[in-house]
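Of the protein chains in this complex, all but one are displayed in their positions.
After this line comes chain A, so read on.
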Amino acid sequence: MTEEKPAVSQDDLPQAAIVEKRRLPSIVWLIPLVAFLIGVWLVYKTYSEKGPTITIAFETASGLEVGKTRIKYRDVDLGLVDSVDLSKDLSRVVVTAEMRKEIADQLREGTTFWIVEPRLTASGVSGLGTLVSGTYIAMRPGPGKAARKFTGLTEPPVLTVDVPGSRYKLHASKVGSISAGSGIYYRGIQVGQVLGYSLDDDGRGVTFTAFIAAPHDKLVRDRSRFWNASGVDMSLTSSGVTVRTESLQSVLTGGIAFDTAREFSHTEQSPEGKGFPLYESFSQAEEAGFHLRRPFLIYFNGQSLSGLDVGAPVLFYGIKVGQVSDVRIMIDPKTGLIKVPVTVEMEPQRLNFTGAFSMTEAEMESLHWKYMKEWVHKGLRAQLQSGNLLTGQQVIALKFFPKAAPAELDTSGKIPVIPSEPSEFKELSTQASNFLAKLESLPLQELINDLRHTIQSTDRLINSKSVKDAVTSLKEVGPLLDSLKATSDTARKTLAKAETVMTDADRMVGEDSQLRYGLVQMIKELTDTSRAVRTLADTLQRHPEALIRGKEGSKK
């Protein structure tokens, strides 16, 4: 900036300093300032809310999408997948996720992660919702020190949230139809689940981990018995057809039931982690309650033992007091003598001695021994009986035969021997052969000759006029006819009874049976579900635009 100097010389005067007027910045500058402050605040807010970053190692990354897959616990979003990479040795997939700040303290060593996607499991179809919402990673908090590196589970755990309760071990010989997720029932109510199973170290059996949710875990006591309630426990035994199911669910997906005998219902809850045997069926579990067993031998000389199976009951007054544990044929190598010993196990606890509650097991056994001896002395004998005419099964009955030849309980061998009596069928056949022998000794030829002679003379007599007159006067035929009618009535009643039996059998799978009702109900539910899925699929196939503008119904 140059100023034209005036012509007049004023060199001796000092020049005044020219200072440009300092202007304040315009008010418009507030606008970028505000924008800048908002920006700073947003950035600060984002970084202050930034949660911890964790890595989870998975087997596969199936369905995981960067920036989309969420990490959820109880269906609440806790984080978002940032990246999905392979580990350096390509053995695993490493998922990096950013978690919410609030959850930082809950990320501990015991925290588990697994991928939730649609899957078909023992307890039904799960994760169907993820078909629409996409796969997500589920999380379950666990104990331990704070951690940021985790290993994901390959299979989702049975319990996805923390539920109070107790875990127990159940030992069985094989897995059968039970799997992780199978229900555990107490009197038909589901109170827990099977969490998983593993092969025992010695490879001789499997151990299930059972989880019983509180407060039902109190029902597990040291004397509780667990049995496999999977499927339909249908047995055709000497006592008929028995059908037993726990619930429809357990029929389909397997299940375990347990119960405690009434006399132990006052005992304390078993400590967590205690092991129990898992019986194959309810009846086996029931048997297991009578754990006192005393073996006895019985020889049924010369009788066929077909139909006498291991497990066949030993009845006393028609009530089971023991069972057959072994049937075998033994031949003396020197004499060639054939013996067929039947080993039975008597269960003293089944005898229910008065005041048995206060009795020790030893007392009970000695009492049983004492009375067995005494009863055999008084005529107690074992006898084969037909248990079921239809199947030809046989049972062993203990009966008093006062007329039997005197005998004692043979205690000379390792196992005491109960003397036997021939079966009723054998008695019958003995009588029949006696009868035949008598019949044979009759002078038949003479009798026939006499008979022929008699007929000839009778013929002559009938044809005579006097007899004809007599016959016309014969009128007392009525009573005979009456008795004939009674006989036919009885036959009809028998038929009716047979029909009732058939109807019973039919009802088991008939219109109004519970089993059938359950099945029909289940099929209906399955049909409804598949129909709903099909409708959704159809709608989307025919009108994918519904995704763009909603369903017809949602229009204003």
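The working rule: a contact is a pair of C-beta atoms (placed from the backbone, for glycine too) under 8 Å apart; a residue touches a chain by one contact, two chains touch by 3 or more; residues count from 1.
We take it that contacts and distances are computed from a predicted model.
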Check: Going by UniProt, what is the name of the one chain that was not included in the view, given "Multicomponent Na+:H+ antiporter subunit C", "Cation-translocating P-type ATPase", "Paraquat-inducible membrane protein A" or "Peptide/nickel transport system substrate-binding protein"?
Finding: "Paraquat-inducible membrane protein A"
Margin query: Touch as defined at the start, partner being the missing chain; which of A:P32, A:G318 or A:P443 qualifies?
Written below: A:P32
Item checked: Which residue of A:L42, A:A214 or A:I415 touches the chain not shown here -> A:L42
Notebook entry, point to check: Which of these touches the unseen chain: A:K68, A:K218, A:K378 or A:R452?
Noted result: A:K68
Next item on the list: Touching the hidden chain in the full complex, which residues of chain A are there? Just list them.
Entry: 26, 28-29, 31-32, 35-36, 38-39, 42-43, 46, 67-68, 70, 77, 129, 131-134, 537, 540-541, 543-545, 547-551, 554-556
